[in-house]
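Data block below; observations after.
Note that one protein chain of the assembly has been removed; the remaining protein chains are unaltered in position.
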Amino acid sequence: MIVALIGVIALVSVNALFLIWMERKVAAHIQLRPGPMEVGFHGALQTVADAIKLIGKELITPEEVDRPIYLLAPIVIFLPVLVLFLVIPFAPNLIIRDLNVGILLIFAFSSLTVLSILMAGWSSNNKYSVFGAIRSIAQNIAYEIPLLITAMSIILMVGSFKLSAIVAAQDKVWFVVIQPLAFLLYIICATAETNRAPFDIPEAESELVAGFHTEYSGMRFGLFFLAEYTNMFVVSAVATVLFLGGWRGWILPPVVWFLIKVYAIIFLIMWFRWTFPRLRFDQLISFAWKVLIPLAFVNLLVTALAIKLF
Amino acid sequence: MDNWAVLHDFAYVLIFLLVAVVFALGPLIIAHLLAPRSFGPARNQTYECGIPAQGSAWVQVAIIYYLFALIFLAFDVDVLFLFPVLLAFGEGYVWRDLIEIAIFVSIISLVIVYAWCRGVFWWKRKPESR
Amino acid sequence: MEKKTGEPLIHFGVLDEVLDLCRANSLWPLTFGLACCAIEMMAAGAARFDLDRFGAGVFRPSPRQSDLMIVAGTISRKMAPAIVRLYDQMAAPKWVIAMGNCAISGGPFYYEGQYAIVPGADLIIPVDVYVPGCPPRPEGLIEGILQLEEKITHRGRLRKFR
Amino acid sequence: MVAYFREMFVGLWSLVAGMAVTIRYFVRPIVTVQYPRQKLTMTPKYRGHIELIMDPETNTHRCTACGMCVRTCPSSLITVEGVKVKKKKLPVKHVIDYSYCSLCGLCVEVCPTKALKFSNEYRLAGYQRQDMVIDLMARLDAERATVGLPPLPIPTPESEEETTSAEEKA
Amino acid sequence: MINNIETYLYIAVFLFAIGLYGVLARRSLIAVLISVELMLNAAMINFMAFNRFLAPHPAVGQICALFIMAVAAAEAAIGLSIIVAIYRKMKTINVEHATELRG
Amino acid sequence: MMLEPGIEEKTFYLNLGPQHPSTHGVLRILLEMDGEFIANSEPVIGYGHRAHEKMAELRTYQQYLPNMGRVDYLHALAYNHGYCLAVERLAGIEVPERAEFIRVITSELNRIASHLLWFGAYLLDLGAFTPFLYCFDDRENVVDILDRVTGSRLTYCYFRFGGVRDDIDDEFIAGCRAFITRLRSRWQDYDDLVTKNVIFINRTRDVGIITPEQALKYGVTGPCLRGSGIPYDIRRSEPYSVYPLFDFEIPIGERGDIMDRYVVRLREMEQSLRIIEQALDKLPNGPIMAEKVPKRLKPAEGEVYAAVESGRGEFGTYIVSKGDTKPYRIKLRVPSFSNLSIISELIKDTLVADMVAILGSLDLVIPEVDR
Partner (left out) sequence: MKFMMDLFSAEGMATLSFLGVVGLTFIGALIAVGARNIFHNVLGLALALFGVAGLFVYLNSPFVAMMEILIYVGAICIAICFAIMLSEPLYLPKPPRKPIKLLGAGLASGLIFAMLGLLMKKTTWVAAPERSTDWSITTLGHFLLTKYALIFEVISLVLLVAMLGAIVTARDGRGET
């Protein structure tokens, strides 16, 4: 257990640092510039410097906030982060606990994020924060449903909540081949769930300054940041498990394959972010309800029918 | 005790949760010790684009958000009921399971249909027509 | 204008140096422009000059999360209280770069009979580095940031350039 | 219904097209001039702050301390003090406070002896406001030093009364 | 202790009592609703406890619990909507005011 | 109905600015919100007030020149042009043709830079970061070209009464031509990345419609006016300089929504490229400064108004001279001010996100509004 804990903590921190660096590099190269360059080799230490700087930064608690909640929110958003890694199958024998309710656990604990965003936004007593939080939640809940439903069509095919079983079921063909629509829907929803562009309304800086964490400074803000990038990793990992055959691959060890796939999906999400403008909020919501959810349901029913027929 | 296995699994969850708290608190405490302080007169005031904040932010939001929350509530609950059913799907039924799921899904879809018809997803711009 | 920041609770020799080094390499500026110079500040963040190379390209819209205020442009009398407030609301440690002649001294708008501007950012907030020019070239701003790094770490240019 | 799906596909396609553009740029070489590592060459007309031209023949400046630049400058940031030496006026002090300059070039144009030009200085920054006060005579001396010449001797007036000072900075 | 049905039943009863206190003591309708949710949860714990220790087949109690959850959700939805409607009509969601203004 | 105190306030105020990423500088907009919608709004200006007009009373005509690059720093050369035009009319100075050609070329280049900057910054408002950097990359090219001849990157002070300060050289011309091909090759990318993007279309189509009547009522000019379908362009309707010699179109929109304004600006850049091309082809030889422009200009008593088409619309200079070396009064008619005045009407009953989109589409330069 101790080993697992240390491993997860190391993974969480290294992953976040790496992802932020990667994000900045990807963005930079898309934009014809080098990105972080001067801090370490090609800016490799840039995010380390950022992290340490954040630790050494003052924590301001504004007067008008709802103190207990304001202080708790960053911790609450960090709560589920480690737990989510419990059930992710990195390799056939590199899975901390292969729970029976694996994927449900991920969904259940992810829903805590919503609560903490609400806490953060509401307690800040700042108009931008409140607005950002409300929007963030409306968006998260709207996209959670198609996410669940698409995941369901996979569960329907596998007949288990165990993530390892889902991977095992893809020994012949990855589900992305059978369920391309579900994959597309999942990626869209995952992008929205992690509040990333083009669904980054909650932190849309041109409207709401910095969204729900406008009033957070220093490491408190850093925790939100950390949680965001970890969530990105988790949704990508789930996508890998559900659609890309998890650790399956040739020659290279399974863990490497798993990470390659995860980072490929993360790259895709980053690529979205640096290409698209932002949707307007009502468009975003109605897109979820009018397009994604009906499609997801249709996909589910068609899957069920197909299982019956074949 | 016949549920040791379950408990053992969830002991992990509990401990991971606790460690997460510690892990989150650590940097905050370090920051408290290491960070210098600033003491401008406006330091602790609510940020509002550089001018004094006017009024509280705890105001009432548009009802539209509440409606979204409601629809979500309905869906979430419904959808979750599908989970156990899906596991049992295709195990020894002829058509019954498919039909039941289809009925179930179509009934909850009516919520969206209704909301769509009522214009919940359509944000009207003119107050007269709202 | 003296600094409005106090000391941390504890000091550790080495740790402080590490912190300073990291701070110097991760100066997140506040998204904040006042006039013409702001355009050059934007240009400095854009592809040709790319402030992000020095870790200073993460423009944060909220003062709580930024370390560096680049006062880029003319400070009008009406704007001055807002600037002070924003400066106050930034979390320590924080630094200010006065970019452009207007921010340094009022620049071309300082003359007898001028009633509308504050002649110099240092009259209202403590300024660490001055970057003159009207507007300064983005290289000037980069130079300013490098000088600020020197000032933060107290140890000369961190990287040896040609 | 058809319209619903068509819209969806057209929309999706446009997004893919956009992503194609960004990925193409992703593999393009970067355009950044990595400034402190790569030196810049300023264009010949680049306007830094003004400075005195070092005449290639005499290796000295051509200023006659006439004060035209002082009077023309919109921000009146030039200070020139001159003394009369052998019927010729020479500056003893030629100082600008760069932090007021708007780089308009009026002073350069108006100078009767074409003694001023814009420097190539583009990377000024300082810790104090006073760092922006630039002594043009000292700069000239520094330039002379690069070709191995001693600093210009400070001209001494022939008699006290003849010391004139151009209009002081307002 | 953890293998004893009574422990769970006591917990349930205590939760129920807290909920009841909330229903009686609070003035805000939403607070009342929250208390009701607590009471429903107490009922659920009961079901699950019976299910765990007494029932012939463990699926039954779980289905009951799930059903309660669904009903709770429906109740919350309706209740909240009524509260919102009351508020929008009367500009207060204080229980006492709401009764005063009846009719 | 019994009301508890304070409850009846259904609306609340949301304040955007003066430091806000989307107000581009120091505009402040006070929004009275009704739920998600804007019930009322009030732009608060003056945060960028630098007393440009007051300054004119204290400076000679020449000394006022550098100031013109700073009123609207995005299209500084149009402002140089407008002011020089007014003074030249006042003092009766003839400008040699080559100088006029250079003025047109540089000013059009500057217009492209201004539009490119708007394009990038606007996309930034809409949340797309990457086009912003592509535009800045292109803009850097324009700036390089202009830097060659004017010596500065932004706040040019290049035109003089009776001509321009420096002549252009072959390298400049080659640079211009290279830039023209380069920018033309970029249109396709911009189209794919932005114009055809479904998200962008949804954000801008039928949003922030300015009807022609509204536009006329508020005195909106520039691309905003042309987006509403009125082909009013000073370069055509009150030709100045050598514009009549060139063949160019005045793009107009149909609906007057943001998309139209956007398309108008995009096509205007193409037209500017055409103008530059023609001007480079026809470039005459000759002096670049009029002879006999007195060092201390002392125009006769009188008043004059001269207007030019800047990137944002009609920029007019009104000078009253009392026969002194200093103007008696200068009044600047700046397009951003009238374009801003329509904002309250436009953003009524829209969402905040739309407000940001609309505000951005007007392409305001705040110090110009505040003067």
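A, B, C, D, E and F are the chain letters, set down in written order, and residue numbers restart from 1 in every chain.
Quick note on the criterion: contacts are C-beta pairs under 8 Å (C-beta built on N, C-alpha and C of every residue); 3 or more make two chains touch, one makes a residue touch a chain.
Only a predicted model underlies this, so the values are computations on that prediction, with no experimental measurement involved.
Note on the undisplayed chain: of the listed residues B:Ala35, B:Cys49 or B:Ala115, the one touching it is B:Ala115. Within the whole complex, the absent chain has one touching residue among A:Ile137, A:Val241 or A:Leu300, and that is A:Ile137.
Residue A:Leu112 is the one among A:Leu112, A:Ala168 or A:Ile260 that touches the chain not shown. Across the interface with the omitted chain, chain E contributes residues 1-2, 5-6, 8-11, 13-28, 30-31, 33-35, 37-38, 41, 44-45, 48-49, 51-60, 62-63, 65-67, 69-78, 80-85, 87-89, 93-94.
Residue-level contact of chain B with the missing chain is found at 1-4, 6-11, 14, 55-56, 58-67, 69-74, 76-78, 80-81, 83-89, 91, 93, 96-97, 100, 103-104, 107-108, 110-111, 114-115, 118, 120, 130. Contact residues of chain A toward the unshown chain are 66, 68-69, 99-101, 104-105, 107-109, 111-112, 114-115, 118-119, 122-123, 134, 137, 141, 144, 159, 161.
The rule we apply is simple: only the chains that are shown with their structure count from here on.
Looking at B-E alongside A-F, one finds more C-beta pairs in contact between the chains of A-F.
In terms of their C-alpha centroids, the spacing between chain B and chain F amounts to 45 Å.
The set of chain B residues that touch two or more partner chains comprises 32, 34-38, 43, 45, 47-51, 59, 61, 63, 76, 123. Looking at chain F, one finds that residues 12, 15, 18-21, 36, 59, 66-67, 70, 130, 133-134, 137, 140, 155, 193-194, 197, 199, 351 touch two or more other chains.
Residues 27, 30-33, 127, 131, 197-198, 200-201, 204-209, 274-283 of chain A are the ones touching chain F in the complex.
Considering their complex, residues 24, 28, 31-39, 43, 45-46, 48-50, 52-53, 56-60, 205, 209-210, 213-218, 221 of chain A touch chain C. Within the complex, the chain B residues that touch chain A are 9, 12-13, 15-17, 19-21, 23-25, 27-28, 30-32, 34-38, 43-49, 53, 56-59, 61, 65, 68-69, 71-72, 75-76, 79-80, 82-83, 86-87, 89-91, 95, 97-98, 101-102, 105, 109, 112, 115-116, 121-123.
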